[in-house]
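I am attaching a structure below and will ask some questions about it afterwards.
As you look at this complex, bear in mind that one protein chain is not there, while each of the others sits in place.
Up next is subunit A:
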């Protein structure tokens, strides 16, 4: 187990390094720089600024400088918000984004599993059709459209929930709903399909032949196996939720990382782009790693550690 985790950690570092390098060079190959705006800056000042941020150095030197600060977890200063550092932005914005993402993920998993299971158990019945209609709608409606609809209906027309910002649990309902519906729908459909398949398996028949109750059969014997395909998509779902937070934060005026990230791209604020990309990539890579561990825990046939003797 330990050797497996060490190996995985090594691979994760290599992946992260590749992402950093790729982002770095791709970003610098995009035309434009943080300082070419309409209004003309004094040439001397511009020179000074570029020197300060090492923008006048050759690219490979810049890369070296960046990597050096990165290994000390220093993402550098922001170019546009001169008094701000990327680390400070992350400290301010990330906890909020994380909260949104986490609540969304949990909501999506719990409600998706629930819908999928009852749909499978009521296969081809009314509940099944209802759940799958919800799921298809959830998959086909983009989260920003849903967000606007939710604000329009539940905040403006009926004034049940506040329309924007991130303060109380009530504020969290609409953004979470908007962001969680898509992933929930995906999980629901997947759970239903895999549950239906599992319920026809021989070991379910064995469980029935033992006289177990339907509840035990579903939750102890079927669900665990039905969860396996669901767990595999959790990594990608987490990624889509992560990027989804940027859009949703913008719509609901939530002071998370999204705002900084979007701004930084249009501003060519290199350190901020780099910092957020690296940080979010790291989180994603860790998520995928956790998914693999979870998979190994759910399915004993997957060996995470070295071969053991019979």
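FYI, a contact is a pair of C-beta atoms (placed from the backbone, for glycine too) under 8 Å apart; a residue touches a chain by one contact, two chains touch by 3 or more; residues count from 1.
Assume contacts and distances are computed from a predicted model.
Per UniProt, the protein behind the absent chain is "ABC transporter ATP-binding protein"; the candidates were "3-oxoacyl-ACP reductase", "ABC transporter ATP-binding protein", "Coenzyme F420-reducing hydrogenase, gamma subunit" or "Ferritin-like domain-containing protein". Annotation: of A:129, A:203 or A:219, A:203 touches the absent chain (contact as defined above).
For the chain missing from the display, the contacting residue among A:31, A:58, A:169 or A:211 is A:211, taking the whole complex into account. Mapped onto subunit A, contacts with the missing chain fall at residues 201-203, 205-213, 216, 220-221, 224-225, 298-301, 310.
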